[in-house]
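What follows is a single structure, and I will ask about it in a moment.
Only one protein chain is missing from this complex, and each of the others stays in its spot.
Chain IDs A and B follow the sequence of writing; residue 1 opens each chain.
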Amino acid sequence: MILAFQLAYRNLMGAGLRTWLNAAVLSFAFVVILFFNGLLDGWNQQAKRDNIEWEYGKGQLIHTDYDPFDPFSVQDGHGILPTSAKENLVPILIRQASVYPEGRMLSISLKGIEVPQEILGLPTDLLENSKADIPTIIGKRMATSANLKVNDELLLRWRDKNGTFDAKNVTIVGIFDSNVPTIDNGQFWIPIKKLWEMTGMEGHATMFISEADQPVDVPGWNFRSQEDLLRELSEIIEMKKASSSIMYILLLAIALLAIFDTQVLSIFRRQKEIGTYISLGMTRQQVVGLFTVEGGMYSIFAMVLGCAYGIPLLLYLSATGIGIPEASQNMGVSLADRIYPVYGIVLILGTIALVVISATIVSYLPARKIAKMDPVNAIKGKLQ
Amino acid sequence: MKSLLVIVFSLIIGGGGDFPDANEILKKVDENLMSKNRITESKMVIYGRRNSRTVTSKGYSEGDTKSFTEYLSPEREKGTKMLKLEDRLWIYSPSTDRTIQLSGHMLRQSVMGSDLSYEDMMEDRELTEIYNAKVIGEETIEDRKVWILELTAKVDDVSYESRKSWIDQERYVPLKEELYAKSGQLLKRITLSQVERLDGRWFPKKMNYKDMLKDGKGTDFIIEKIEFDADIPDYIFSKASLKK
Partner (left out) sequence: MIEFLLKGILRDKSRSLLPIIIVTIGVSLTVMLSGYIRGAMGDITDQNARFETGHVKVVTRAYHENMDQLPIDLALLGVDSLQEVLSTKYPDVQWVKRTRFGGLIDVPDENGETKGQGPAAGMSLQLLDDKSGEIDRLNIASSLVKGNLPTKRGEALIGDDFAHKLQIETGDEITYVGSTMNGSMTFKNFVVSGTIRFGVAAMDRGTIIADIADVQEMLDLFDGSSEILGYFNEGVYNDDKAKTLKADFNQNLDAADEFAPMMLTLKEQNNLASYLDYVDLYSAFFVGIFVMAMSIVLWNTGLLGGLRRYQEFGIRLALGEAKNQIYKTLILEAILIGVIGSVIGTAIGLGITFYMQYEGIDISEMLNNSTMLMPTILRSKFTPDLLYIGFIPGLIAMVIGNALSGIGIYKRETAVLFKELEV
C-alpha cells in the first residue's frame, strides 16, 4: 500500500502542470465549500447572538394572556409576578400608545424596561442619565419611518390603567442600531418606572427577560427558553444551506470531471505500464488500487494547495467579515451589516472527507476498466 | 379714584364672587339637553382626505344607558343597527345577518370613520356624576356671553381627566367644549352651533367634533329632527330588535 502511495506521488509530480491544474480546481471547490458553509454558520451564529443580545436574553417569561403577535392582547396581558420569582428577571411592560409626528398619527407599542439592565443590548443607560421628563430610545427603523432624530420632542398619547387619556411630549434621547427589527419597528422604549408612573400600573409587567438559564415556573406565566425562541431562525439557516449546497456541488462536479478525464487518459496511455505491473506479479485489483490512489491523491494535493491560499484567505475573511448591505429585514430575520464566517472543526473535517471520497470514487470508476484488460495485449501497448 | 381702583382690582381678581355656582349652570344645561328619552334623526358629515361622506341615522335613547341606532343611508350603511346597553355594544349587519359584540380595543376604533370613537359615544354618565365643576371666567363667543366652566374628574375611570365648557349665559347650552388629557394637553374640541328653541328648550343642532392631534376638519353632527319624551316601546332596547 505504501508502494502504491509512493508510485502515485511520483506519477503525479511527474505529470507537472496537468496535476496542478486538476488540484487547483479541486482546491477551489474545497475552499468555496468551506467559505460558504462558514459564511452561513457565521450568519447563524451572528443572528442568534443578535437575537439573544437584543431580544431573547436567556429566555423569556411571558404573561399567558399576552400574545406577541396579537397587538390587542397587550391590553390585558400583564400582571404582577410574585416577589419570590423575580430573581434574574428584567421586566418589560408594553402599552399601546400613539405618537403624532407632523400631524400624522402613528400607533406604537410603548415599552417600559427596567433601568439599569444589562441583559439586552438596548442603550438603557441613556434613559437613566437623561434629564428629560419622558426620555425615549428608539431603533433606527422607527427613526427612519417617523423621520425622527436625537433630541426631537413629539407628543405621545396613552391611557392609564383606568383608560383615562394622557398626553405629553417625549424626548428622543437615543437611536440605537440593532440588527433585530422586532425590537425596533413601531416601538418606543422608556424606563419602566416612568411607565408605571404614567399609567398607574406599579409593578406590572407584560414579560420578563431572563438573565439566568434555568426555566422559571410561575402559574399565569409561560417560560420560553432561548432554544425555543431561536428555532425559527435555525430553520431559515438550514434552508440557506440547502440552496447554497447546489452551488458547490456543481463546482465540485467540475473538479471531479477534470479528474475523471485525466484518469481516462492516463489509463489509456499507460497500458504498457499496467501490463508490466501485472506481469511483475501484481493482481489486477492491486493495479486498480494503484490508479485509484493516484486519482484520489489529487484530493490530497488539492488540500495542500487549498491550505496554501485558503487558510490566509479564509482567516482574512473571518477577521474582516463580509459586508452585507441594509437589506430588507421584514421577514423577521436578523441580518448584520457584516457577517464573519466561522469555520467549525466538523465543517472542515466533513469537507475534507467529501472531497477525498468523491475524488477517490471518480478515480476508481475509470480504473475498473483495468480489471478487464488482457495483460499480454496491455504490455504490448495495444489499444483495447 | 378709589372707586375706580376697586373696579380694576375686582376685575383682576376675577370677580369670582359674581359667578354663579357651576353646578347650577350644569343643572340648567341638563334641563335643556336631557330628557327621559328621545328619538332623533341626524346626519353625520365625515371629512376624509379624499372625499366627504354623509351618514344618516335614526336613534332612540332612554336615559344615558340605553340607546339604539339604525343607519338609514347611504346604501352601504342602511339597515346597520347598533345597540348599547350599559357598557356593552352590539352591532348588527344585515348583509351578514350577524350580531357582533364589540369589546375592548374595538371600542376605541372610530365610528364610521369619524373623529369619534365608540367609546366616546358610549360615555353615558352625567357630567356632574364624574366631574367637579367650577366657573373660571367668562367670554364672548359669536356675540354671545358665555361662562367658562372647568370640569375636573372626581372618579378614576374617565377618558378625559378634565374638560372645559363654554356655556351660553342666557340660554344655558354649551357652545364649545374642550377635552384634556391628564397632563393638560388638549385632545379634542367640540363646537356646537345652530342653537334653536325646540319643545320649550334651547338645543344646539349642529356639533363639530375634532381630534386636535390630527390634521383634518373633524366630523359634523347635524340633528334634523328630534322628539323628546316620546313613547318608545321597551323592545327597541333589546337584542331582538337588532335583527328586525
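Some observations on this one:
As a convention for this text, contacts are C-beta pairs under 8 Å (C-beta built on N, C-alpha and C of every residue); 3 or more make two chains touch, one makes a residue touch a chain.
Treat the numbers as computed from the prediction; the structure is a model and nothing was measured.
Only one residue in the set A:218, A:253, A:282 or A:307 touches the chain that does not appear here, and it is A:253. From the options A:11, A:262 or A:318, the residue with contact to the unseen chain in the full assembly is A:262. One of B:55, B:146 or B:226 touches the chain omitted from the figure, and that residue is B:55. Summarising the interface, subunit B meets the missing chain with residues 46, 48-51, 53, 55, 76-77, 80, 91, 93, 95-101, 103, 106, 109-114. Listed here are the subunit A residues that touch the chain not shown: 17-18, 21-22, 24-25, 28-29, 32, 67-72, 104, 106, 145, 232, 235-236, 238-240, 242-244, 246-247, 250-251, 253-255, 257-258, 261-262, 264-265, 268-269, 323-328, 330-332, 381.
We adopt the following convention: only the chains that are shown with their structure count from here on.
Within the complex, the subunit B residues that touch subunit A are 104-105, 119, 153, 156-161, 179, 181-183, 185, 187, 213-215. Partner subunit B is touched in their complex by these residues of subunit A: 72, 75-76, 96, 98, 100, 103-105, 155, 157, 159-160, 162-168.
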